[in-house]
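Below you'll find the structure, written out as structure tokens, and then a few comments.
Note that this complex is displayed minus one protein chain, with the remaining chains in position.
And now, chain A:
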């Protein structure tokens, strides 16, 4: 069974209040030297069987319609290969 990973991030120009909150906590905990934190989402999608070109294209379509909102987010997609 192959696994497709989709990583979704807010576009750079969109403010990320959650990342800002995490960045604030870094400072309070004494983790210095951090310029910025951006928070994203990672989807691990396990397929029945192989990650054929068609199956990956289907997942790409799912990423375009559901997993990411192209108005505010970008995503990257990669196949992790056999998870067995």
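We adopt the following convention: contacts are C-beta pairs under 8 Å (C-beta built on N, C-alpha and C of every residue); 3 or more make two chains touch, one makes a residue touch a chain; residues count from 1.
Definition applied: contacts and distances are computed from a predicted model.
Colleague: If you look up the hidden chain in UniProt, what protein name do you find among "Phosphoribosylformylglycinamidine synthase subunit PurQ", "Ferredoxin-NADP reductase", "Peptide ABC transporter permease" or "ATP-binding cassette domain-containing protein"?
Modeller: When "Phosphoribosylformylglycinamidine synthase subunit PurQ", "Ferredoxin-NADP reductase", "Peptide ABC transporter permease" or "ATP-binding cassette domain-containing protein" are compared with UniProt, the left-out chain turns out to be "Phosphoribosylformylglycinamidine synthase subunit PurQ".
Colleague: Mind listing the chain A residues that contact the chain we can't see here?
Modeller: 10, 14-15, 17-18, 20-21, 41, 66-67, 69, 71-72
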